[in-house]
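The complex is shown incomplete by one protein chain, all other protein chains being positioned as in the whole.
Presenting subunit A:
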Amino acid sequence: MPTVSVKRDLLFQALGRTYTDEEFDELCFEFGLELDEITSEKQIISKEQGNVKAQGASDVVLYKVDVPANRYDLLCLEGLARGLQVFKERIKAPVYKRVMPKGEIQKLIITEETAKVRPFAVAAVLRNIKFTKDRYDSFIELQEKLHQNICRKRALVAIGTHDLDTLSGPFTFTAKRPSDIKFKPLNKTKEYTACELMNIYKTDSHLKHYLHIIENKPLYPVIYDSNGVVLSLPPIINGNHSKITVNTRNIFIECTGTDFTKAKIVLDIIVTMFSEYCENQFTVEAAEVVSPNGKSNTFPELAYRKEMVRADLINKKVGIRESPANLAKLLTRMCLKSEVIGDGNQIEVEIPPTRADVIHACDIVEDAAIAYGYNNIQMTLPKTYTIANQFPLNKLTELLRLDMAAAGFTEALTFALCSQEDIADKLGLDISETKAVHISNPKTAEFQVARTTLLPGLLKTIAANRKMPLPLKLFEISDVVVKDSSKDVGAKNYRHLCAVYYNKNPGFEIIHGLLDRVMQLLDVPPSEEKGGYVIKASTDKEESSRKWFCSDLPRTDSPSSWQAVLFFKNTF
């Protein structure tokens, strides 16, 4: 869940009133946000780097607000304030308009070389914008938040924003050999080739995370203006030439990526959020994007979509009885402008370009429920009549667990993941004999495989509890996993029972006795006859399925105490 950090006083100014922390927390809760932390820059620095470093840092109170992962329209102060103001019916949701420029439209031409590395691009212009330091910071911060979330760390979409007055269109989005791209990147004083930059940024704590996206491609994506000035090397860095500042008045925004839908959403979000500060509020100047096939499209889309929802559907899904007019009012408070039409039961809902998360009627139902207030909904019990059943394997497990404890053994609970060594080398087996499933991306050796036997976990439990008085009598009934090509995923769980007796003397008869007890509990008699069980010495360390076996393994080499463990397991 993304966290947005906003200055409290600026937020209250935008909301047109102040709140106590408790009041604001309550408002967030109702709206589906979470006031996660109340802090200040000073507190943050002092927490992370100590009091000394924090000296001189700002004391301005910051609210850290957790925003649902699909609400990109709430990722900045502007959006948060707008959403809450509409929710509280203090303002009407603005209508975002795309306008054609008086002069020539800005053009971004995509060449076909981009197809293999970053095929999509969209663009727009914010005209006559007025930044302040706070607005500018928020603009930069929103891009960062979008990059981290919907843009999937710039892999799907990367945003570049430029001072249009320093550039001259039309712009070209192409892909070139890294050694052929040379420019002065943001906040550097000299020119570098793209190859050099990739090396320099390897040690950049921020940018190094994005290098992998294009690093191994033969061609890197790059955007030029008509004079050959580099706007950006997406998704890594912008050029210094077109850098925006607090004084920038006209902004050219480009979003490039591998996911066209998301690129359009990202562009819509940026322009809807910040057109608030344009001379003509909430208007965005169109830009034309020409595809390699010559087709032209105009962006941003800023599409308003109409959905028809029946009022009784909303009432039925939520469990309330509101009139269609009231429901329309509730939805309007969620920035979904709605009105009752047709037979008086139909509600026409307008989905604005800020609400890309609304893709189905169920999303509209949820918004109606939020505006109604989840905690105002009458709780009822469904009349669903059902007879409960236990999963037979778990039922037997529960019964056996109780009797294992009654037999004086203590239940352990060990990890299903472990190292190859645990299930192979340490038991004198070769890993290939184990039929274990292997994990491809373990962060440490503890998560290399799923266990094929419970024994290592129990032995490790003993090792970690050597301070405990002897004897230790442990058992576990849980699942192991082995490869099995008869299953759809190619692997199968087996439920195992494993018990260990650990003492200074071997006590073979104790673990043997426990085995006899388990068989007694399972109603299997000791007998050579069919349906009975026998215990035979085994040299085969890997058990044949559905057959009891025992062997004595492993022995510790410590001279003061050695253990004999009767190791047995069964496949239910």
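In this section, a contact is a pair of C-beta atoms (placed from the backbone, for glycine too) under 8 Å apart; a residue touches a chain by one contact, two chains touch by 3 or more; residues count from 1.
Basically, contacts and distances are computed from a predicted model.
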Name the omitted chain as UniProt records it, choosing among "Myosin light chain 4", "COMM domain-containing protein", "Phenylalanine--tRNA ligase alpha subunit" or "ATP synthase subunit ATP5MPL, mitochondrial isoform X1". "Phenylalanine--tRNA ligase alpha subunit"
For the chain that's not shown, point to the residue among A:Asp363, A:Glu421 or A:Asp516 touching it. A:Asp363
Pick out which of A:Asn128, A:Asn199, A:Ser226 or A:Asn465 touches the chain that's been left out of the picture. A:Asn465
Residue of A:Arg8, A:Lys64, A:Lys107 or A:Lys483 touching the missing chain in the full complex: A:Lys483
For the chain left off this view, which of A:Thr20, A:Thr189, A:Asn247 or A:Gln378 is in contact with it? A:Gln378
Chain not shown, touching residues in subunit A: 1, 29, 31-32, 34, 68-71, 152, 156, 259-262, 316-320, 359-363, 365-366, 369-370, 374-375, 377-382, 384-391, 393-394, 398, 401-402, 404-417, 437-443, 446-447, 450, 457-458, 460-461, 463-465, 468, 472-473, 475, 479, 481, 483, 485, 487-493, 495
